[in-house]
Structures are given as structure tokens and as C-alpha cells.
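Note that this complex is displayed minus one protein chain, with the remaining chains in position.
This part shows chain A:
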Amino acid sequence: MPIAALAAFVLSLFLAVPALAADPAPLKVGYIPVGDCLQYYVAEEEGYFAAEGLAVAGAAMKGGAVIAPAVEGGELGIGWSNTVSIILAHAKGFDFAFLAPGAEGVAGTNDVHALLVPADSPITSVAGLAGKTVAVNTLGNINEAAMRALAQKAGIAPDAIRLVEVPFPDMAGAMAKGSVQAALTLEPFVTDAVSRGAAKVLDPSPHAAFGSPYLIGGWFAKKGWIKSHPAEAAAFARAVAKAAAFIDANPEKARQILSQRTKLAPELAAKIVLPRFPQSLDPKALAGVIDVSARFGLLAKPFPAAEILDAPAQ
């Protein structure tokens, strides 16, 4: 009876979800194995989690789209996500909040993103991209908002540039093939493509519309979880703050850790631009992202940044 089997399967899915919600013994943390999550590696290497009495089990995951459901379902206690995903999730009723900052972009010094064009491209300004196709890693995300804002600033219609989704590692290839005429990419792909002579920078601060500094992403959890695990949440926030201080004080050592843990070539790890890792949450670093997201239709209406900040009592 296939229908009975199907019904049993569907039911077992429903039963499995609450089972996942049970509290795991060690604190499970989802992160993305890129430079933006450097704090995680440093906190582990330097023993900051252990010093705070935390047993942390890390899970390297693909991105916020995978991490958010795992945090919502209780599979992960804490996860890393880019800011826009949490902003959109909040607007849709998800109970997420940042409990510690993850990475900040600072125009001029900590620009981890760049808008690239092929090295031999005749395009010399963002306005020249009108009617052209640009690669972004995910539509409906921070990079779509940034491109719309860039277009507007350049004096062309925000939707004059056609955006397509291309994963970061494939962007250089898509440009070389001519499938896209520009790519909004991030480190280490910016430094890699530029130093290989495959691409040149069209705009070094494509996220300028968000203000500077702006929060690229951070460590988030369900507000309910933060409330029910105040000690763990505070200990985690302290550990990543210590890691942020370490990165600030020992940039060379931090780059070494990054290269070891992400298998990034050491010469590339030494050259790439790192984001800034602040030690406390600043609503101002979020307000610009919320405003731009609302301005370009990703968000129905803006809301106060404080709604998605929930720093645990230290």
C-alpha cells in the first residue's frame, strides 16, 4: 500500500522534528568556513570556548539558508548568518536575534566585497552596466540590495542591471565565459581573481550604501533560546569577543589560523582583506542595512535595529 507507506513517512517526519528540538548536550554552533567566521576558528584554537566552560561542537555549513532552519528547529543553538537573512527572517515572524557581532565592513580599510569586471572589460563605471548581467551569490540578499543601491547612485534605474545567481567560486568562470559582465564577489575570490590578472575592480566598496561600518553578519540564536540559556549565551558572546580582540591584536597569527582551518593558500590568506571584528553590537551598524533592504523592496517596511539585537547580560 504505497499511500500507507507515504502517510507513515510523512508522519515520521513530523515526529522527527520535535525530537530534533531536544537540547543537545554540547553547544552546537553553525558557521560558514570563510574569513567572515574567523572568530570561530580563533576561539577554538586559543581555547576561549573551553575557558568559558563551554563544550562547543561546530558544524561547517553552506550558508545562512541552511543554518537558519537548523537554528529554528533547535538542531543548532547558535549560528552565523549574514545580516540581511536575519532581517528578512525577523520580518517574516522568525524569533531570531544577534547575540554577538560577527563581522563588519568598513569602507576603505575592511572592504571584503568588491564589484569586479573582467580584466579586458570595456566597462569603466557602474553606469556602464545598464542592460548588462551581473552575478550575485544569492538574490534577495545583501548583495542584491547593494547592487540596486549602486545602480541608483550611478544614476541608472535600480533594476536596469540584470542580476543572476552564481555561487562565489564560479563567478570568475562566469565572467570569463561572458555569461555575466560583472560580479559582486568577496574575499578570497576578489584577491585571487585580481592577483591572477583575470579581473579588475570596478567598485571597491559596493556596500557603501549601508553606511560605514555596517554589520556583514553575526552570531544569532532564537530569542527564546537566549532567554532559556542565559549563561551559555553570555559565555559564547564573551568567547567570540575575546577572539575579536585577538584578531585585532594579532592579525598575522589570525591569518595563519584562517589558512590552516579553511585550507586557503597561505599566500592568499596573507593578502586578502579581512572584515573588522567588533566586540560589541552596535544598532547603528545595522540600521543602514535595514533601510537599504526596505528601500529596494526586499523588506516591506523598515524596523528599529534593536528588534533583532539581543546581547545577553555579560
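Everything below uses one rule, namely that contacts are C-beta pairs under 8 Å (C-beta built on N, C-alpha and C of every residue); 3 or more make two chains touch, one makes a residue touch a chain; residues count from 1.
We adopt the following convention: contacts and distances are computed from a predicted model.
Peer 1: Name the omitted chain as UniProt records it, choosing among "Cache domain-containing protein", "NADH-quinone oxidoreductase subunit J", "Branched-chain amino acid transport system substrate-binding protein" or "ABC transporter permease protein".
Peer 2: "ABC transporter permease protein"
Peer 1: Which of A:92, A:263 or A:301 sits in contact with the chain that's absent?
Peer 2: Checking each option in A:92, A:263 or A:301, the one touching the absent chain turns out to be A:92.
Peer 1: Which of A:29, A:76 or A:163 touches the chain that is not shown?
Peer 2: A:163
Peer 1: Please identify which residue in A:158, A:173 or A:283 touches the non-displayed chain.
Peer 2: A:173
Peer 1: Over the whole complex, note the residues of chain A touching the chain we left out.
Peer 2: Answer for chain A: residues 3, 7, 10-11, 14, 17-18, 65, 68-69, 72-73, 85, 88-89, 91-94, 135, 138-141, 162-167, 170, 173-174, 177-180, 298 touch the chain left out.
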